[in-house]
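Only one protein chain is missing; all other protein chains are in place.
We just call them A, B, C, D and E in the order they show up, numbering each chain from 1.
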């Protein structure tokens, strides 16, 4: 399942991230290649002090989002990185690597996330394109919105034709490794959140027992 | 989970089964031993024409029961057999065999069922005792009621002290082989059946999608 | 993964199926409801002799398709049914049922298929819409083409606004029940088919061993 | 499976825990709600220095118990907490939450444990009631004894009618997440411990190989 | 695990199979290729009436063998075929196909079997060579003996240098699809068979419960 989180970032967070982006050194994205496609982009130099502040803002926004928690069951995430695509840049079709090196040992990438920082009308091209077999799904959300998709998905960033694509990206290791498992838990969580008070307390509790027991079964195994 | 189905059999079915029992030849139960404990009981001779009628009555009652369908997800069942325990008879602790021979190939016994045919007050002892570790659970239901329990359960029939324990027993191969899986599906089915009209149609449909997708995932794999 | 099979049907098969459709009695689709959404369509009366011929044509086309075999690992399929949507008709969001009744016992629906019989420009609306979380994917292929998608997918048929949507639909039980497993096997099969002669025979054989061993592991378990 | 550990605590440990309980501040149990039922009890204030000593005593007793090790395969446990139920208090039906917050990250609760600190004859009501479908199993063990049960179990604490129910509770993350897996390993361990010297050394070793290989397979996956 | 069954065939069965082999038409083995290696051998023409008698003899011998039952948990097997390798013939490295066509639908090949019909000293070369990574294991058993190995194993038949390699081969679909699962059950079965009377009846029954419950869990899923 593919999740859109609208308004993940507040207006002032978007503004601050854009300021950081203009004051930060960017380096060739191939330096930190986590996938296998033809990659032509720029990424914030992780040794630049600004990179840490940007990471912290995006991490904080994800961590306060109920949708993120219910969808991702996050265990750990790679510090979010700023990435920039100027005209002609792209990232060819690829799937993200399974195990990403981190200072505290490899992180298994279960879910990939892109947070959009520029308004879609300010650049042409640059869609995140998810390949789902017969059909491709192009995605270009509003500034401050995020898209989350399974790291198993073949995807690419289409060439930017004008303007600048500025995003933050991260990779999440989930307590619930399997996509289909997470989908079931997300649905049960949404139904419970939306209908909680409409159902008899006994049945609400029974539904909660099912949800907890499936979470238990699918966590960390 | 252990299920009681009250009033599985109608009054006239109970009466007919008791009549059949008194007109049928019973043989030493060890002839068709499907478990591993010390077995001392009598079972209806399967070559007796009456045995087929008894099987048919009990099978029909199970097949028309919604609780049975929602709990057992039945794929095949062994023809139900009449069993009789007179004073002194018992069936020591055992678990039922995994694969039972049938004319159409081995049947995997996932769920075991006992249908009680005599009133509990008409015989002393003869409880079906389920061993669940620290504690044992003795079961003796009304005539016409059935108990279903996972075939993995260590269990025994306590010695009959007076009167006669008359039951029908059968073993069910389920589409959903795993007990914990069946428990989840049963709960979702009950919640849906009890609360269906209280929730918004969209969420009712979402719950149904979850239930169907879990059934699909856990069926026949 | 979602598969498009172009030119599944030959021209004369399309023509014959349209002829059959015009000569066959159609009944309210709710009579054979296999899903849970709001259903407003017409389906060929299965007791009409023409229905059997239509089934046979579509089954034959699927069975001769290498793409179908490599994607679906078909074990059994429900006899394909003709369905017709005239203006105003639709099938609301739903997922297909897990277990479908057939004369030879329940069939587990792993993959759902729609074969398009009318040209897309001959009717407005009537798209098959797959819901994949954040985004919906509308599908309307050429006459004679088929789309296959996991039966777990929430989907709907959008209301027809003009013209007639004529399709054949079927449900497939696969040897390989899990979607992610089938995706891996499909990819390995495609790579092997496309690159076979480019690689050293020893490595070609090693790849085939992997493919056979994964098929074995994931088949019928 | 449900395990009773008799004499988990020594006499002086029981006495010390009761002394601690009378000297410790108790707060409303809803402050640390790890389940979903209607909760009316008191729990030792974790910021009270006494709470740490009580935790340490109970943890030590569990860690020296061979039965605990063979049944639970403990990886981590939540610091045991003292809980008190005075007349009228209860904890309605619920299942324990799957993931419990701890200072070192979420702990998956696989097994729940209750250690009884007051003699059963000193209070009326207050049974731990496990719901296993058709039948409930009420549990009230001797002071110093513990009961362990899968955290998946729907359970409740019946209202206390007189006297005081004083217990310590904890939640265990197991190397072996699945209940049925743990049951198999526990049985093989018990058989091996009880029969070790009766069997030929080669077969004893073969049994040990099976036990180690199943432990390996089911650990931490 | 690799199993040798000594004396699978009685002397007169070996003699009869050799007589059949000399009276039967053999055809190029590539006609019924079930693997992927370079195959140069001869197989009995399945349309020859003798082939059916040979199949029946070998099937009967397997079915009466307790070792075969305990190791293979056979569900179905392909009719055994006679194969002959004369000097220069061989079957290059390959693994057996996962799904084999049969008149009653595809059979999943879980276990492969070779029954040796000529004495090893009567031909040079012709070893069945199992490749297990770093090391190869050459196998050439006595006439009447059989070797069973997982169909996942990369293997070959080394070139025959003199004499004639005459064997019967078959492929078995097991109730227990996974090799590691079968190994555990085989070990528990052997321990139980060898030590049964040395252990206390209660523990013998507990071991049997474990064995039945694991068989149930791993059968047909």
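One rule holds for everything that comes next: a residue touches a chain if its C-beta (ideal position, glycine included) is under 8 Å from a C-beta of that chain, and two chains touch if they have at least 3 such contacts.
Predicted, not measured: the structure shown is a model, and the values here were computed from it.
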**OP:** Please work out which displayed chains the absent chain touches and list them by label.
**Re:** A, C, D, E
**OP:** Consider the whole complex, including the chain that is not shown, and state which of A:31, A:69, A:98 or A:202 touches that chain.
**Re:** A:98
Subject >> chain A, residues in touch with the chain not shown (by the definition above) >> reply: 36-37, 93-99, 105-106, 108-110, 151-152, 154, 177-178, 221
Subject >> Sites on chain E contacted by the missing partner chain, in the whole complex >> reply: 1-4, 132-135, 137, 139, 147, 152, 179-180
**OP:** By the contact definition given up top, give the residues of chain C that touch the hidden chain.
**Re:** 180, 184, 187-188, 190-191, 194-195, 198-200, 203, 206-207, 209-210, 213-214, 217
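We adopt the following convention: only the chains that are shown with their structure count from here on.
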Subject >> Centroid spacing, where centroids are CA-atom means, of chain A and chain E in whole angstrom >> reply: 51
**OP:** Report, in whole Å, the distance between the mean C-alpha point of chain A and the mean C-alpha point of chain B.
**Re:** 49
**OP:** Measure off the straight-line distance from the CA centroid of chain A to the CA centroid of chain D, and report it in whole Å.
**Re:** 39
**OP:** Specify, in ascending order, the residues of chain B that touch 2 or more different other chains.
**Re:** 152, 180, 209, 213, 217, 220-221
